Structure formats: C-alpha cells, structure tokens
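Apart from one protein chain that is not included, each protein chain of the complex appears where it belongs.
Residue numbering begins at 1 within each chain, and the chains themselves are lettered A, B, C, D, E, F and G in the order written.
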C-alpha cells in the first residue's frame, strides 16, 4: 500500500524516515538507506573538523534523499534555534527536526524549551518537526504553534524498548491535525508495525537499523514492517475476542462452497 | 529475505501459510491468496452437499497452491485419523494439519488425543503438522512421534489476541528440531512479525485476513509482516537498554564523517 | 511494614492517600476512608450552595484525616493559584494538590501552566503536591521549583488502566529527591502494588475505591496492596530468570535439612 | 476479607500456600512461615541421610501448619505414585502436591504422565493437588479424574516471571469446578495480587519468599498481596475506560455534598 | 434395504454398488472420498463394493476452512 | 446596585457589607472562602469590606473530590 | 548377601529383618517411609520383613521443598 503522505508542502511515498546516526561506515549506511526506501533522512550539525569532506551530504545527494537536519544535543531553545538557522544556511533547507533535550543522560525532550523553540522557528519560516515525549497535551501545543508534524518517542532514544505507552499514541493520533510520526525507541520490526497500527503516519528510526548486526537487512525489515502496519490499519483488523471463533465450518452446517 | 524453509520433504519460499476459512466469497479469497504469496493453504473436509462443485479445489489448482487438509472439528483421535485418511483419498496428499479439539467452545487442542492421533498418522505415512497449545513439553512429544512441524497457538482460534505467551514460544523454538509455525490467534501485522522475531519458521492464519474489512489488503500486510519479522530476527536486533543511547555524535566529539 | 514517609514537614504511616470523589454517600465514604487507613485525603473547592452544610469536612474532622484541597477543573495557572488561596483561607491549610488540566475531555495536566502555577504557589508559601503526567523531565522541573512531592499519573483519571508506562515511573523514582506518589489510573490492587514495587513512596486514588461495587471492601484491598507492594520492594524480590530453578532439592543431592 | 476456602474436605482461612523450599536456614523459614500466615505448606521426599533429624517436620508441627508432600523431581507417573505412597506412609497424610515433570531443565509438567498419575492416586484414595501447565483443557481432564484442585503455573518454577498468560488462567477459572491455585512463577506482590484478581482461589509460592533478600518481610508482603487481590475481585473493580472520568464534580454542577 | 448417507437414511435396492449410490448423490468426480462403516473405501473399489443393509456411508469433499 | 454572586446577578443596597451578603447566602460559618473580583478577601475583613457596583463575588467551600 | 540401600550396596547377614537394617541406617523414628523393590513396606511389618539377596531398599523422609 503506497499512497503518499504529506508533511508540510511535500509528499512522500515512503512512511519510513531513516536517520543516518550510528552506522559503522558510509558503505553500510548507503546499503541501509537504499534498502529502507526512505526519502527523507536526518543529519546532525557539528563543528567542521579540519579537512572534513562532508561526504554524508554527497551520499544523500547521490541517493536523492531529502536532508532533514536535527538540533541534536541542544539543551535550550536559543541553542536549538541557532543550530536550525545554521543548518538552513549550510544545507539550504528550512526543514528541521527540532530536538531540545533536558539532559544528556535520558535525552528526553524538555517540554517547555521545546514549545518555545518551535514557536520561534515557525515564526521564522521553518517547517518544524519536533521530537517530543508521548504527552498528548504537549503534542497539541506543538501543533497549535504551527509544527508540520509531531514526533513522539515510543521509548528513550536508542533504547529499543518499542512503544512503551500505546494508549498515549492512540490519544495523540485521535486528536492530531498533523501527521504523528513515531520517533525513537523502535527496536524490532513488530515495534514499527505496531506504531503504524496505532495510527501513526510514519516511523523515524536510526539505531534500530544502523546498530543492528546487519543494517542492510534490518533496513529492509523495517521498510516492510512499516508498510505492513500501515496496510493492516487501513485494511481494518478483526476485533479482539476473548473466546474462540471457528475458521472451519461446523461439521453439521452445509459448507459455504 | 526469501531463503526457503523446509517442511518434511518440501521447501517453500513463503513463510506465510494462509488458510481459506472465513472468506466472504471465492473472488475475495482469490485476491487474498494471491496477495498473501502463500504456497500452502488449508481446507476442511465436510460432507458433500448435493451438487457441490468443489470450486475451492479448482481455485487452488489454478493458483498452484498446495492443499493442506485439516481435521477441524474432530474431538477424538479416531475421528481425526479417519478424516485424515479420507482427505488423503480425496485430495491425493498425505499431508495433514492435525486438529483434535477438546470442545467446540474453546476450540483448544486436546493434548492426549492429539499425540495419539499424531503417532497413528505418522506410522501410516502421513506428513503431520499438528495444531497444538503453546506447551513446550507437548511440542517435544509431537516431534518425538515424528511430526514434520509443530504449530502452537498464539491465542484461541479467531480471537485475534496475538501471541499471549511469547516466553513459551521462545522455549519451544529453542528446543525444537522441526519448524515451529505459529498457528491461530494472529490479529494484526505486528502479531505476525512478533511471531517471526521469536524464532518461528512460519505463520499460519486465516481469520485475520479473511474476516478483516479488506482481505486483499490485509493479506499483503501479513505477507510483508512475516517477511519483516523473519528478516528482523536474521539481522540481529539491537539489545534492549533501560536508558538512552545517543544516535547523534556528542557535540564535543569530532564527528565520524 | 509501617515505617512512615515524609512529605514536606509532615510524616504519615499510611502510604495510601485516598481521595473523597465519587462516593455514592457519606456513609459509604466514611467506611471506605476508615478501611483504607488513609491519613490524608483530597477535597475539591466548589461554589457554596444555599444551605450547604460542609458535611465532608465534619466527617474528616471526626476521622482525624488531614485535608488536602485540590484545584480540580482549573485550566490555567491563574485559576489554580486563586483556587489554592481560597482553599487556604477556607480550610486553614497551605497544602494543595495542584491540578491544572489541559481540557475537560482527557483531564491530562498542562505541563507549562502546571510549572508556572507550582512556582507561584511555592513562592507564596504553599506545600505543593502537583498532579503531573509521567514525564521524568517535567517531574524534575516541578521538584526544582520547590514542590514537596511529584504525583505522576499511571493512566488518565478514572480510567482504571493502571500504570501504563512503568519504565517512566522507574526513571522518575531514580532521579527524584522528593516522594513520588502514583496518582490517577489505578484500577485494581495489583496496580497499586506494582506502583509501590516500582519505587513510589505512596499511591493516591479515589475512583478505584469509591466507584467500585463495594467501596468499603475495596478500600481494605488497596490498603493491603500498598503495604504489600512497599514491603515487596523493601524485601528485595528474586531476580527474573528466563528458565526454571528448582525449589525442591535435586533427588540425588543430600537434603539441606 | 477472611472467608475460608475449601480444598477437598478441609477449609483454610489463608489463601496463601507457602512452600518450604529454598530457605537459607530453618530460623529464617520459621519467621517466613509465621509472617505468611500459611496453614498448609509443601515438603519434598528425599532419601534419609545418616543422622537426619527431620527437623522440618518438627517445625511444622510446632507451627501447627498442615504438611503437603510433593512429588518434586519425578519424571514418570509410576515414580510419582510411589513417592506419594511413601509420603503417605511417612507423614500420615493422603494429600499430595502431584508433580510429574518432563525434564530437569524446564521443570515443566508432563501432561500425559500427570493425568495418568492423578487418576491412579485418586483411585487410591489420595487428595490430589496437581501442578499443571496453564492449559484449560488439561485442567479439565485433571478435574474429571477427581483432583481436589488444579494448580496451574504462572511461569516456570523459580523464574519470577509472574503470570505469563492471564487469559488462560481466566479461561481455567471460568470452567473449573474445583479451586484453581496459581502455582509457580510468582516473583512479586503484584504478581500474587493479579493471580487472585483473575479469580484464583489461592496462590502457592516458595522461591519468591525464601530466595528474596528478606524472606520474613517478603512473606508478609505476599500474605497482604493475596488478601488484597482476593478482596479486590470480591469488591468488583471499576471498569477499564479508554478515556478519563473526573473524580471531582464539574465546576458548574452543584456539589454532591 | 436401508443405508445412511451423510446422516440421512435412504432406501436402496439390494445389491446396489457404492459407485451407483455416489453417482446418484453427487456429480463431483474428483476431490471426493467415501467411508463405509468408518473405513475408507478407495475409489477404485467403488464399483465392486456391494452395500449391506444398515451401512453408514460418509461422502466427504474439501471446503474452505482452517 | 448589582453584584454577581457565584454566577448569579443580585441587587443589593449600596454600602452593604460583604459579611451581610455572605450571611444571607449561606449559614456555613466555617470551611468557606470568598473572592471579590478575583482576589481573596480574608474573613476578618468581611465586615469592613464595602461592595462596589458590579462586583463579582465567589463563595467557595470544600466538597467531595479528587 | 548384598542389598542396595538408598543407592549404596551393603552386605547384610542373611535373614536380617528390615527393622534392624533401618535402625542401623537412621535414628529417625517418625517421618520415615521405606520401599523395597519399588513397593511400600508399612512400618508395622518391618520387623517381620525378611530381606532377600539383591533387594533394593529406599528409605525416605521429608525435607524442605516445593
């Protein structure tokens, strides 16, 4: 099932957004990006080292994958806003994955700084995709200040714990007027499929692929899992029943055909 | 990832075995079977009604899908054995999905009658795929009497409750010398992916597809979910961590590339 | 196990804080409060109706249970602050259960208004016990502005869904310097016991008791469950093992005694 | 809530049956047994060592706790039957906790040998309490051959994994005409409370107490947890709701009192 | 004499063959199997199989299921 | 002149004290607090507090909740 | 002649009673049960029970467990 989904003024066929962090080499990252089918990927902004060749950008250009700079590591709204502006200047894109974390141990978002930074960047013309916790109230505030999507965590970054609180994601999806993209915490294919079954419009992940034992193969697994979960929700799953329901006709009833 | 798996003397590319029960029409069943990519499917044996045209067999012949007759509805070993022999006579196959249920309310397998029937049918030259509960001990007994696979339920037939006890499935897979195929209980794509991640060699389902609102689409979802779960296990998922692990380089560390 | 726990400048023997909302009658509430063993209970502030006798206060005075006024229903920091000040004037207590909700549908806390109101009330000399979501970052901010405890929800108020995200509660407890009290969402005794096993210092609940079929009996159940969960954590539970460990000596080893 | 429950021709006030296995010393076991409030406890039958003083029996006699010999370690029906008969001769009781395990690695019950042994012992006049897996069908067979109770595992012996498949326990309780006693797998107080909330008549555990860091304290925790879970079920818990329900009156509605 | 076919009693003329009986009951020529008194009767022997009074005959085929 | 008490408009004689107004509204003497125009008015000052035209008065007490 | 007691071979004088053998093996007088060649031998019959060559004797008691 490949009907596209829209974020801001763009529309994508792939509902899997794969980040570039954590890959052991550019060659392995290349294979993983290709197999994932992703059309949008994250990069971080860091101090240029003497002789840096910016090869990650060359790779993304070659693969024709849109670049989504993030503000990873920023602890304040001000820091995140400056980083987003530098990214816009460096990469020529006004899209940003907005991260404002509370500390470097949990890497959890700071809800107050996050909304503050989101408001400033939206006013400055950015298309803002905020990495948020799974609080439906915070998601609404981010939508209200003009974010193009909301990206709740399923679990802490890199934890592989999956979707810890499906109920919150359902509440978020039910209330959201912008795409909800499950960001962070995915560990396995079933985690990614579940996120889509809960109604997410997409999944963003990096470590689950790049730090797996075979990133190229895992990227394909995640691509299929996102497609499967999306189709499953669209196809209308059977209701859950506490008791059994025969899938073969009773021995007395005359058979359907 | 499409390396084949072997049951008895056959090998299949598709690890999804889709049953034919519950479809609203032959046309819808046809679309679902095609989209599922299944190469083996179950049928039930029932009294011929005056003028029955056996159209289900024509369909499977056209689609070149192997037939796996079941003994659905049998309450005793004797009844199941006779049904299997009639299926062999009628369909020209010595393969059977062995079901011996304890009652028509829970449709749960009768462990004692099941082992008894399995022994008899193996001795009679059948390739026996027993539908069993999720008891690792019973699985071992079924393997010991010569079954070609063991097919534990994830949850009661048609319940859509998914895999209720992943721990038992893991214990089974760890000990099994024959393929473990998750049979019954699957409701969603993430359920099917999880079954594969637990180490199952395949998934057998019917109601989850045939009774969904769009069987054709759900069949594709399940096909992708099984492929995703299988690839995920093969690719070696990241370990679960209670705390976060950054996917972007620290702001001080000089970037990888 | 009855060692007391401290909130602000008080210490209580009972770690169960039972709210008064939802009881069908004062008589039933009276029995439930007694059986719960609670020493602190919540009340709401509402417009006095002609002829109101304030009988709830008489009951609490008779039972010698401390009163904890809440700011239920307040949608802004300003509204909550005024309500807390009116409660202080009316009840002669500077303690408040601070609630600032985002809307009347989800009753979820508004993180930004909540911190704002907490800061103001702490500066005004209140002992502030905020009802918060389960975000460890928000909990830290509330502690930083001087709250005497943090009271994360396990699930939405009155939902009976239990502790939806145990991982977040564990993260909160690990980082907190003030008591963490699980507030909202408890449905059953095992929910309350689990909250304590996760390291909470106490549990606050109302509906789980007052809306049960037998509030008096349920209050006793919750009292025992909180005591059990607290003792369980203190006693140091056995580690979880994927495989079995015999509780009887091996048949060959010579018996311990 | 202390209404007694009946097993066979006896009735007990305590619904916690604590086993004696795994305690570091008789003194610690003594304290744990007292704090647990148990009135029935298990012992194993082993070869007498030169100079064995049988002090465990003296302890149980002093504490006036009934003895329930088990057949731990038996791999066949014949072996279990002989062990039960030796226990009857040695201890003067016709009660037995029947264990027939499939192997010493998983310690899981062998369903076929178990039913066989149960039938023989019932015919021989024993009051049989079988340790079984969580298969509702096997439970019914055990009841049909005349067992006085059925004792399903929540998880493997000593694993502390709790109740892995609550759905199966509910199915068992719904169908059972004899007490269902959750046996094996309990790790924490909330596990024990949950077992009772599912409708079990009692809980049997040993390692969760005897191998904890403070057995005396943990025994009290389990006593309270079982009482809490039983009262919770009896009191009729609130229904689970996906959305919130206020526990304080709306700000406009005139207050109840 | 009487026989029972798929649960219904039917009167048949003595000495009638199983093949005739099946032909009368269904036009299906493939995917069908027959048991008489709980034993499978191979198709090849239907013509020679003479029915006895009171025989119980089950004629089964494959249908959607499982 | 008019004031609003707990959401209802009421006409009161000019110069009436807050204390009188409250006494007329409820017999409760304890557990009650009052805000006028969004500010808490301590009980001790009720007798001296003279109402102004258009004042908004909230009289609250504790009820079951939370 | 030889018998096996709890897995150990022991030489005993012919005609020795089971009671004597048990007395020699343990001082415990209660909580003990005995099987000879896989059959329970009630305590009351120990004195009269004469051992045969090659007999397998199991003497069990209750220990912590389960």
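The definition used in the following text is that a contact is a pair of C-beta atoms (placed from the backbone, for glycine too) under 8 Å apart; a residue touches a chain by one contact, two chains touch by 3 or more.
Since this is a predicted model, take the numbers as computed values, not measurements.
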Fill in: Partner chains on view for the chain not depicted
A, B
Discussion item. From the list A:69, A:202 or A:215, pick the residue that touches the absent chain.
Written reply: A:69
Discussion item. Applying the definition given at the start, please give the residues of subunit B touching the unseen chain.
Written reply: 247-249, 255-257
Fill in: Contact set of subunit A toward the excluded chain (per top definition)
19-23, 29, 42-48, 50-54, 56-57, 67-70, 72, 82-83, 85-91, 97, 99, 206
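The criterion applied here is as follows: only the chains that are shown with their structure count from here on.
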Worksheet item: Of the other chains, whose C-alpha centre is the longest way from the centre of subunit E?
Response: F
Worksheet, complete the sentence: Among C-F, A-E or D-F, the pair repeating the B-E interface (over half the contact pairs identical) is C-F
Worksheet item: What is the distance in Å between the mean C-alpha positions of subunit A and subunit B?
Response: 32
Item to complete: Averaged over CA atoms, how far is the centre of subunit E from the centre of subunit F? Could you give it in whole Å?
Response: 95
Worksheet item: Between subunit D and subunit E, what's the gap in Å when you average each chain's C-alpha atoms?
Response: 54
Item to complete: Provide the list of subunit A residues touching at least two other chains, using ranges where the numbers run on.
Response: 106, 108, 161, 167, 242, 247-249, 255, 257
Item to complete: Going through subunit E residue by residue, note those that touch at least 2 other chains and give them in order.
Response: 63-66
